[in-house]
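Apart from one protein chain that is not included, each protein chain of the complex appears where it belongs.
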Amino acid sequence: MIKFNLFVLPFSLGLIYIIASIFRHYYRWIKTLPAVDKIKLSAGMRSPSKVMDSLKEIILESLIHRKLWKKNPLLGYMHMSFALGWFLLIVVGNLESRIYHGSHFNAPYYPIFLKFFIHDRLVLFFEVFSVPAFFRFIMDFLLLFVLSGLILAIIKRRRSKWFGLNRTTGHNLFDRMVLTCLWLIFPMRLLAESLTAGYFGGGGGFLTQNLGTLLVNILPFPAENTAYFFWWSYSVVLGLFFVMMPNSRYMHIPSELLLIVFRHCGIQPKKWDSSYTALETYSCSRCGVCLDACQLNFAAGIQKIQAVYFIRDQRDQFVPEDITLTCMVCGRCQEICPVGIHVDSVRLIKRRELSSGQVSDFSFISNRHPGYAEVVYFAGCMSHLTPSVPRAMEGILKKAGVDYLFLDRNGSICCGRPLMLAGKDKQANELLEFNKNLIRQTRARLLVTSCPICYKVFREEYNLPIRIQHHSQFLLDLVKNGKIALQSQHRKIVYHDPCDLGRGGNIYSAPRELLGKISDIVGCEHENGDALCCGGSLGLFRTSLSKRDEITKNALSSLLARHPDLLVTACPLCKKTFLRHSPVPVMDLAEMIYDSIPGNHGKQLKPAPLRQDPVSVMS
Amino acid sequence: MENSVIVIGGGIAGITAAATMSGNGLKVTLIERNNKLGGHVSEWSRLFPDRRKASEVIDYLEAGLGETKIISGCSVNGIINHDNSFTVLTDTAGSITAEALLIATGFDLFRAAIKEEYGYGIYNNVITSAEFEEMLDSRAGVLTANGRVPKRIGVIHCVGSRDEKVGNLYCSKVCCVTGVKQAIELKEMYPDSEVYCFYMDLRMFDRHFEELYYEAQQKWGVSFIRGRLSECAENADGSIVVKTEDTLTGKPLKMSVDLLILLVGIVPSPGTGRIAGMLGLKTGEDGFINSVDAHTMDNSSGIPGVFLAGALKGPASVNSVIADARAAAVQAMAWLSTNKTVNA
Partner (left out) sequence: MLDFGYTISIDRQIDLDRGDMRYIEFVKAIDPSLDICIGCGSCTATCTAGNFTDFNIRRLHTSIRRGDTKSLKQEIRKCMFCGKCQLVCPRGVNLRNVILSLNQAIERLG
């Protein structure tokens, strides 16, 4: 006997639609993978460890939402209750229905609407540990679990601060409609199951049975009809949700699963819009956690451009230019995203599209032979505006007796990363080739730079066969190898993690270890991966100087909250940016180290020779 | 009441105001943070436009102090406004009372080290205009860091002024004419040298200034290049390489100079900020004190009994500060003699 009622149709049709849609998307994402990634995928799916890793992450992140728990327990619980609760309702419900239905043919709607088709008598006291009673208890418990999350979700729209969020995502009309459907699903289920249990005097658990009995007593309408109305409502709301889901944020549910698998198989985002990036845009649940991380938001009051809105627009295939170009590419949103979306990569992909038709002409750069050395030092463009940094480096290099060459002492062309931040990767290639050639000609074994922006591009784009170090790592090595000795300075310093060195280069401990040898480092609220951007970002285009100043001042007040005597950073652009507003002296790492070499304190650095003849007005 | 008026600040504004008031029979106490009076002008060699000695002006003003009680080497820690009188709490002279206050806390010079790309504090041959004035009066005279006579000197205008990047958007008014003056002094000292002034605009705003500029060009052969210094570097011999754009020919320009003089701008003194905080004086966005009305009541602070004189209100030249201080003194005297009804 097949259990069927007309009301299951909306749900069933919706279910068919959403499953077809998910398959269509999965097919497209997998089919449009480049060949090399397809190989990675199939290899990964055949590797037990990769499959286990994927499953583990799916359970920990997609169901339990561990990263969100870490951000705020209430927030984590809320997301977990929906995800895990609904998942378990489906799984346990399926288990329960198989036991009852007794055959292997199980219509998909059957477990969902089980309580309509099956009515148990009331469980007697001594039957409390029987299987039916167990299931009734579990299902009611899970329903309560989900409903508790629903209540929290409703509260969150009003009191987001309780959930650790100053701002929540401003959803568009469609998302709000789907949200309403989702929120109605479980109350409808509760009412439908309760009324049925109440009417039949049995079949419900501790929640539904008692609620049902109460409702049946106080309702002025016939209970069976009312129950039937709510079964219809339940099905309709579910069907609507499924039908609207492909265009809504809830597509993140199936997308995220595939994304986790892709990631564990080693598939990476590309520099252009690819299947992986498309999948990432669908995986964004619009949870809004990135909003609070964005300094343009909380320090400068710029609100329409954050990661969640950008990814949403990217998914809808229309991103306004302002949004693409108003981002510091500092990585804070990417760092905190619970799904691990590479927001910065997507931002740069869009910028490449914007710049693709534009042409550069760097034919004016001509080769020169730089000379030979063991170590080549590249200071970077910005260092010419903070000359104390290269001069300190040279002082240290000389003291340590290093055979070095200061590659851009008389100025040189840019490393190329600022061009890439504008999306002009193709155009930057000429600069890269020139610089690579220059570096190769020195036959050096080590490239040291005092600028994190240069460091990042050297490491990631240059493909040089030589070792590359940021000056913090290099100086630490010098100290550890006994090439220079340091004297303690007894100052209270705070260290600022530059974006491209910390989040961008994964170097957090070397500068601290180095500074720790000469001074007390007093911490600050936002450090390491959570460090604030100074505001000087070369990734930010469409924002005025006064707004940038707000960001700088805000970052400074956080850095200086514990009243250090000195602010130390490891990036010339950060130094220049902070100097404008800092009430406390700002120094680069290199300057501090030079100052700490015994005998150097307060000493004037000797002048560095220039190779060019001083030319007068005629060019 | 101990005093009619306490003057806070012993630069030329404070001295002039105190002298005017005590010369009119008021009991005046003058408090100065440093050990000697005269402020910045006492460290200057010669004043524009006629290049007369600054010490003459200081001597003249100090001679008028008469019965004024002078407390030097003393800082103000707090001020209590009793509505009818004031108590000034100092660190070394206890507390002093008066019926009125005249604030003359003056200015400071922009700390050139902040503009790191100009090399002050990094390269030995980069000095400020103030240091140049000291050199003029010193026995050794004006020499490069290794004791040689400079053959080529660069003078940089607008250091720390008209510069968003150091937070001072305003023009410091007096540095342009100072630069022209110092250029002439250099040429007078070393007729064979080359002197280059790098400017954005030449603000020759007062009587005889434009003539000074003309004289610098015509009589002394000073070169003027319209271009703002972006950064400088150092040669092996310690000379400074200057990098600007010669905007009038539209070409980048580079040259070496043996000595680089930075015309540092005027910023509010720390004392101004502190006293303003103690009294609740209104400051503008640029940090200088706002008077009640810049045209008609420029010596009134808005607080009855508190009068303002001098560069604490903004960049000013010596002659205008002296005039302003006398005006402030007269306003204070009128207030006191009309039973505190006029010029509140």
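So that you can tell them apart, the chains are marked A and B in the order they are listed, and the count of residues begins at 1 in each.
The definition used in the following text is that contacts are C-beta pairs under 8 Å (C-beta built on N, C-alpha and C of every residue); 3 or more make two chains touch, one makes a residue touch a chain.
Fair warning: this is a prediction, and the values are worked out from it, not measured in the lab.
**Q** Which residue from A:Val51, A:Ile118 or A:Leu385 sits in contact with the chain not drawn here?
**A** Here the residue in touch with the unshown chain is A:Leu385.
**Q** I'm checking contacts with the chain that's been left out. Which of A:Leu6, A:Leu173 or A:Leu545 qualifies?
**A** Considering the complete complex, A:Leu545 is the one touching the chain left out.
**Q** Which residue, A:Ser148, A:Gln303 or A:Ser360, contacts the hidden chain when the whole complex is considered?
**A** A:Ser360
**Q** Of B:Asn81, B:Gln217, B:Ser230 or B:Ser320, which sits in contact with the chain we cannot see?
**A** B:Ser230
**Q** Spell out, residue by residue, where the missing chain touches subunit A.
**A** 321, 325, 354-355, 357-362, 364-366, 381-382, 384-385, 411, 413-414, 416, 418-419, 421-422, 424, 431, 538, 541-546, 573, 576
**Q** Identify the residues of subunit B touching the omitted chain, counting contacts across the whole complex.
**A** 117, 158, 162-165, 200-201, 226-231, 243-247, 250-253
The definition used in the following text is that only the chains that are shown with their structure count from here on.
**Q** With chain centres taken as the means of their Cα atoms, state the distance from subunit A to subunit B in Å.
**A** Using C-alpha averages as centres, the distance is 53 Å.
**Q** Within the complex, which stretch of subunit A touches subunit B?
**A** 384-388, 391, 545, 576, 579-581, 604-605, 607-610, 614-617, 619
**Q** So in the complex, which bits of subunit B are touching subunit A?
**A** Touch residues, subunit B against subunit A: 114, 116-117, 119, 122-124, 164-167, 231, 233-239, 241, 246, 249, 251-256.
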